[in-house]
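I have placed the structure first, in the form of structure tokens, so that the comments after it can refer back to it.
Note that one protein chain is taken out, while the other chains of the complex remain in position.
So that you can tell them apart, the chains are marked A and B in the order they are listed, and the count of residues begins at 1 in each.
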Amino acid sequence: MSDKSYSLQQLADYLKCEFIGEADKKVDALASLEKAQQSQLTFVAQDKYVKLLDDCEAGIVVLKPGLQANWQGNRLLVDDPYKAFAQLSKLFETRPKAPIGVHPSSVVAESAQISATARIAANCVIEEGVSIGEHTEIGPGCVVGANSVIGENCLLHANVSVYHDVSIGSHCIVHSGTVLGSDGFGFAPSKEEGWVKIHQLGGLRIGERVEIGSNTSIDRGALSDTVIEKGVIIDNLVHIAHGVHIGEGTAIAGCVGVAGSTTIGKHCTIAGAVAINGHIEIADNVHFHGGTIVTKGISEPGAYASIAPVQDVKKWRRNSVRYTQLDELASRVRKLEKNT
Amino acid sequence: MSDKSYSLQQLADYLKCEFIGEADKKVDALASLEKAQQSQLTFVAQDKYVKLLDDCEAGIVVLKPGLQANWQGNRLLVDDPYKAFAQLSKLFETRPKAPIGVHPSSVVAESAQISATARIAANCVIEEGVSIGEHTEIGPGCVVGANSVIGENCLLHANVSVYHDVSIGSHCIVHSGTVLGSDGFGFAPSKEEGWVKIHQLGGLRIGERVEIGSNTSIDRGALSDTVIEKGVIIDNLVHIAHGVHIGEGTAIAGCVGVAGSTTIGKHCTIAGAVAINGHIEIADNVHFHGGTIVTKGISEPGAYASIAPVQDVKKWRRNSVRYTQLDELASRVRKLEKNT
Partner (left out) sequence: MSDKSYSLQQLADYLKCEFIGEADKKVDALASLEKAQQSQLTFVAQDKYVKLLDDCEAGIVVLKPGLQANWQGNRLLVDDPYKAFAQLSKLFETRPKAPIGVHPSSVVAESAQISATARIAANCVIEEGVSIGEHTEIGPGCVVGANSVIGENCLLHANVSVYHDVSIGSHCIVHSGTVLGSDGFGFAPSKEEGWVKIHQLGGLRIGERVEIGSNTSIDRGALSDTVIEKGVIIDNLVHIAHGVHIGEGTAIAGCVGVAGSTTIGKHCTIAGAVAINGHIEIADNVHFHGGTIVTKGISEPGAYASIAPVQDVKKWRRNSVRYTQLDELASRVRKLEKNT
């Protein structure tokens, strides 16, 4: 797909690592161990994959120094081949950037401060008082609300909506359809008037090097800010409610929901389709398995889960009925124990 | 954040309530009991928080007449401080409105009727036959499909998509990325042709004073309309399928899904990540706990739940295996009972 190619020497220089083989051997793409061709580079992420090298046709292989004897072709030797693969992936990115400057179809308020090196694509709306940092790219159709601040070297893909008074740190990536700073779900119940809206007066602060997937929603705070600390990664279709605080380096997979005022620690990994209750605290280094419903705070690091295993429907139906009788079953066992 | 400030007298007049203290004491923001400063107002939502007043530094406190002796500073006395807080929050809203009129970058069909007091922001598309009521604001990048009607005093935030033949009552708020009136998921299976699309000929009717969060999808009906009654509040990333009817004043939290042709009663509260089956009826005043999967109709008011509690992974793994053997375990208990 890419029209870029790099020699073994160039790649070793880029990774600052040793190599073995023909310095001028060139590759023009990355591929998996099974699919890589002569013109492509691949990597051995874990020792268990080393046997796949027997049938590998890659032009260059990235692997640990300890495994170098397992491949006689061109080698890049690094301690962490998976990380090296991530670093190399950047070289082969094919998405064309928008040109530097503001596309004439975009509507930019007079008081907005757009860096001279920023790239504002077509049909954007940038409201009053906005600040956009150096080398930041705003994709087509994005809206950035009044007084919001976007740092340097950010990339907002097409059709992102940023509300007013949102701040986004440097080196952040936000994918299409994502909404940053929408109102939290706050209403006071009233017999006469129904739900009375609590206007959401807090903001949303996102640290640096945060990546947010597509069609995700992160609400602004009711009184104080919603906060996403630096280095957090968030996948698609994630809901983060008002007043949530997500600690540094935490990873949140697709379809997760986090209810209001919850604090999640640093370096947590939250698998897909997890739902986390409001007003609770999750410690650092907690892992939730996919689909877990988290009703209470977690004070100890570790792995947690809640879901029942998938079963064929006949078996599931019988076991489900028993589930609704569990307390009764436990009483019957207790009675048996007494009588024995 | 706000540059507005209000005196104790002004706030008492606005709330139509009694006050005690310096009539000209001014505040310029709302804050929580713990964080409020001299220039800020706070409130005691529930009696149990009264002890936080000991260390409170707020300039004004909203509280019940019965608790007025617990605070010696400036007081606003109301029967429902939480509702008063909601009402006051409106005064301190900082989002700038779009100017009255149609931004020249927006594309408005000739037959569309836009009130002279409406605000159409930049880069909108308003199709033929649309009607937009007085004081309604349409945010940047919104699309309103042919013949749709939006009432008075509504606010659509940026990048909302409204399909054709959708009606939205007055005083509604819709957040960014939300889609109103997309096709329901209706297909007839056919051996030869695969899934044959059932064109969705019904509309979508939304009552007045409805608020809908960001990235939510509400489908139009297949034959008759999907209906959201007045006073309903819906959070982010909610899916409401074709032909669903949601009763007055019901609240639906984030990540909820409601399948087709289901009727939900009035004044229900549906917590986050609940999924509700299609073609069922849920009575008025039903509450579902977060994460509940609702497979059958509910005919009695009350609270319902289905999820298993979160456990550490070792314990969860053992219990999960047992869950798949529950029916067998029950048989074994029955056998023991017979033998005793």
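FYI, a contact is a pair of C-beta atoms (placed from the backbone, for glycine too) under 8 Å apart; a residue touches a chain by one contact, two chains touch by 3 or more.
Everything numeric in this text was worked out from a predicted model, so none of it was measured.
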item: Identified contact with the non-displayed chain, of B:Ala146, B:Ala283 or B:Val313; value: B:Ala146
item: Which residue of A:Ser5, A:Gln72 or A:Ser89 touches the chain not shown here; value: A:Ser89
item: Hidden partner interface residues of chain A, rising order; value: 1-2, 29-32, 35, 80, 82-83, 85-87, 89-90, 92-96, 103, 105, 121-123, 139-141, 157-159, 173, 175-177, 209, 211, 213-215, 231, 233, 235-237, 248-249, 251, 253-255, 272-273, 290-291, 307-313, 316-317, 320-321, 323-327, 329-330, 333, 336-337, 340
item: Where the missing chain touches chain B, by residue; value: 105, 107, 123, 125, 127-128, 141, 143, 145-146, 159, 161, 163-165, 177-179, 182-183, 185-190, 194-201, 203, 215-217, 219, 223-224, 237, 239, 241, 255, 257, 259, 275, 277, 288-289, 292-296, 298, 302-309, 311, 315, 318-319, 321-323, 325-326, 329, 332-333, 336, 339-340
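Keep this in mind: only the chains that are shown with their structure count from here on.
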item: Whole-Å gap between the CA centroids of chain A and chain B; value: 26
